[in-house]
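One protein chain omitted, others in place.
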Amino acid sequence: MQGLAQQLDRFARDRDWKQFHSPKNLAAALVVEAGELLEHFQWLTEEQSRRLAPEQLEAVGAEIADVLLYLLQLCDKLGIDALDAARKKLELNAKKYPVERARGTSKKYSEL
Amino acid sequence: MQGLAQQLDRFARDRDWKQFHSPKNLAAALVVEAGELLEHFQWLTEEQSRRLAPEQLEAVGAEIADVLLYLLQLCDKLGIDALDAARKKLELNAKKYPVERARGTSKKYSEL
Amino acid sequence: MQGLAQQLDRFARDRDWKQFHSPKNLAAALVVEAGELLEHFQWLTEEQSRRLAPEQLEAVGAEIADVLLYLLQLCDKLGIDALDAARKKLELNAKKYPVERARGTSKKYSEL
Partner (left out) sequence: MQGLAQQLDRFARDRDWKQFHSPKNLAAALVVEAGELLEHFQWLTEEQSRRLAPEQLEAVGAEIADVLLYLLQLCDKLGIDALDAARKKLELNAKKYPVERARGTSKKYSEL
């Protein structure tokens, strides 16, 4: 993941794109890509979404890649360690959603 | 990243949440979190977004974590290797945006 | 709709918020609200989404309102007549999706 972040940094510097890559803009680009990812699923049933054809799967993979690439650039810009943040968040979620109360429900923690 | 994916899998299984985690739903959840991430930046200038206060940075880190956690779950569900997909996409982008034509412009490859 | 646009204009001017309301920022705010709207549906089945409880319906209505309020402000800022644009788009869609080819399929026009 670090190697990738470095490649991205050089990719953007080579193209003189750093001027566009404020955290604000990167966050906007990330949500745009997340929307493109969702577009592949918007009219599918949940069942269909579990059984994508190979070409759909590849298209979805490319959108996931776009999301991850902006996520890494945003983290690089802000000095955030994405994996570390994710680990901490998972621990927090474990407290917000204790097994006995959260089991089998999709309610938000504030409504459990 | 793999360790995290495994933890996430157990987290969801312990809570009997797998029933909710169709790729379609995970993609929806991902864009919702990406929106929450953008919310922190929506009224900031680009300059302000480069100089977040510590508490803003922490809040942003937690949203980034949420995006990553859904991304990992989606990849796990679909059998996609996120880093591998990102590496391939970066190579593709290098072809779509050759340095000499893309330098200093934010135009889409289709308009270069 | 025009009356509402005028009220919104005064609302923002009274609070000296026009400085934040660039089209870019309003578009970001709109997608953030659209994400909050989707959040209500993300773990529901399609069937459940058709039968919302009264309190869910009210919460969803409030998110729809937020989306519309930013849409109107964006249109006001850009001098776009939203209803006129929507009418034109619907005409265009009728050409992109001719009944005989689009019937019963959710494919994109480029794949019909």
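So that you can tell them apart, the chains are marked A, B and C in the order they are listed, and the count of residues begins at 1 in each.
The criterion applied here is as follows: contacts are C-beta pairs under 8 Å (C-beta built on N, C-alpha and C of every residue); 3 or more make two chains touch, one makes a residue touch a chain.
Here the structure is a predicted model, which means the values were calculated and not measured.
Trainee: Spell out the interface residues on chain A facing the chain that's missing from view.
Mentor: Within chain A, the residues that touch the unshown chain are 20, 25, 28-29, 31-32, 34-36, 38-39, 41-43.
Trainee: Hey, which chain B residues sit against the chain that's not shown?
Mentor: Counting only chain B, the missing chain is touched by 28, 31, 35, 43-46, 106.
Trainee: Touching residues of chain C against the unshown chain: what are they?
Mentor: Counting over the whole complex, chain C touches the hidden chain at residues 1, 4, 7-8, 11, 14-17, 19-20, 22-25, 27-28, 30-31, 34-35, 37-38, 40-41, 44-50, 52, 57, 60-62, 64-69, 71-72, 74-75, 77-78, 80, 82-83, 85-90, 92-94, 97, 99, 102-104, 106.
The rule we apply is simple: only the chains that are shown with their structure count from here on.
Trainee: Suppose each chain is reduced to the average of its Cα coordinates; what separation in Å results between chain A and chain B?
Mentor: The answer is 2 Å.
Trainee: Take the average of all CA coordinates in chain B, do the same for chain C, and state the distance between these two points in whole angstrom.
Mentor: Each chain's C-alpha centroid was found; their separation is 24 Å.
Trainee: Would you give the residues of chain C that are in contact with at least 2 other chains, written as numbers and ranges?
Mentor: As it turns out, chain C has residues touching two or more other chains at 28, 31, 35, 43.
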